[in-house]
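Worksheet: the structure to be examined is printed underneath.
All protein chains of the complex are present and in place, except for one that has been dropped.
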Amino acid sequence: MFLRLLKKDLLVEFRSREVSASMLTFGLAVIMIFSFSINISPDLFRRFAPGLYWIMVLFIAVLGLHRMFSHEKEFDTFSMIISAPVERGLIFLAKWVSGVLFLTVAEILITLPFLLFLQVGIPEQWVILIVIILLGNIGIMAIGSLVSGLAMRAKMSEVLLPILLFPLVSPQIIATVQATTAVFDGKPLASWQLWLNLMITFALVFGLAGYLFFEHITEE
Amino acid sequence: MIASELLSVTDLDKSFYHRPILKDFNLQIAGGEIVAVMGRNGVGKSTLFRVLARISSPVNGEITFQGRSILKGPDSNRKGILYLGHAPGMYPPLSAVENLQLISAIYTSPVSQSEVKSALNRVGLTDQVNDPIKIYSQGMLQRLKLALAILVDWKLLLFDEPFTGLDAQGRKFTEMILADWKQAGRTVMLVTHDFEWSWNFCTRLVILESGIVQYDFSPSDNDFTDAENQFRKLIG
Partner (left out) sequence: MFVTRFNNRLRTGIIIMILLMIINLVNILFNSPLVPIQQWAQKIFYYHVPCAWVAFLSFFIVLIAGIMFLKTKNYKYDRLGLAAAELGTFFTVLVLITGPIWASAIWGKAWTWEPRLTTTFVLFLIYSGYFMLREFGGAPERVARYAAILGIIAFIDVPIIFISVRFWSPEVQSHPQVEMALQPTGIMTTFFFSLFTFTMLYFLMLWIRTGILSLKVKNQ
């Protein structure tokens, strides 16, 4: 059933391309603004790059989270889905996984321009960097899908979503930025093991919370 | 009667902005009944359907479907209930065929392309079936919902205003399909404002007022004029 729900979310996005297209163009625009507004030497910039990268990711994630339920609101399809004899936690899991996939697709196309345009360069441990980025996405989208569900039916949901999300996601941002910085500096795993553990904990805790609470979020 | 009882609503309370909509609401539906739920605007007909479909949560009360609680039990307990609301309940960017396949797969089991095509034929949707449904007219969307009801294997259909937005042909198709279901002994609850049609077609008319069932007519046991007068008085 989970796979059917996931297939549905992926097909809807594949047809409309709303989420990935908006994430991608917005990401590129942010990179341009970063390069215009930060006039420092590449060496110095490298120290800021992990933080800026995750600011950008968080912004495009918010953009995607806004659209997470948009097609289901327009024709009241959400009611159709929750009325089905399906465990509601699975609806959350499908949203979470599809959200991570959309964000990752957008990042695949944005990360390289970010590293090259801003003259950061590709770090040696780029495989580990990919793992960290994926873990970061998983955590951000876990709490993000949960908060998106809470804000979905509210007035001013576009304001409410980031206001609720940013403080809740702050430990995840600290952890991912620290881990990314460590990898940029080529530090051994032992020095950032803590941040790795924190990211995994965060994803597990809020993934589980979303799975358990979605039952109470879905109903109007 | 009790043996074939399909749905039972007991002491249901539902409020909206802390204003009671349904209050100590009770209703029993037996298998094979075609029930028209009627009443003035805002009396809670659609709310009742949404509560029965578990889209909206009630404050208190109990709802059992096939003898199992759908409020407290696992989600699989509501298997067999299909709700068709005012809105199409499908994905605007997807085609009619894709929508029907995805949603029936989530409700019961996957259906083949040819089953979908034949269902669409029965409701008179033959053109544009591969176009995104966001370009469909209201009547076409209404027919699409009907096609879903043909594909999904339900035991209780909750159909909110089946005739809205339909042309004469669309209405004829809908009535034919409803008649088939009645013939087959299937159970349907529908919201409608057409008293005369309900009287002639449905096996039972349930009229809501002040949060409860005010009148419960069975067309075979009652006089049409009496019933209609009582109904008109209530509607105002």
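Per-chain numbering from 1; labels A and B assigned in written order.
In this text, a residue touches a chain if its C-beta (ideal position, glycine included) is under 8 Å from a C-beta of that chain, and two chains touch if they have at least 3 such contacts.
Model, not experiment: these values are computed from the prediction.
Every shown chain touched by the omitted chain in the complete complex is listed here: A, B. Of the options A:Leu6, A:Val57 or A:Ala175, the residue whose C-beta touches the omitted chain is A:Ala175. Take chain A: the residues that touch the chain left off the picture are 143, 146, 150-151, 153-156, 159-160, 163-164, 166-168, 170-171, 174-175, 178, 194-195, 198, 201-202, 205-206, 209, 213, 216-217, 219-220.
Interface residues of chain B with the unshown chain, by the touch rule above, are 15-18, 57, 59-60.
Following the convention adopted for this analysis, only the chains that are shown with their structure count from here on.
Listing the residues of chain A that touch chain B in their complex gives 1, 4-5, 7-8, 11-12, 15-16, 71-72, 74-77, 79-88, 219-220.
Residues 50, 53-57, 74-83, 85-94, 98, 102-103, 105-107, 110, 132, 141 of chain B touch chain A in their complex.
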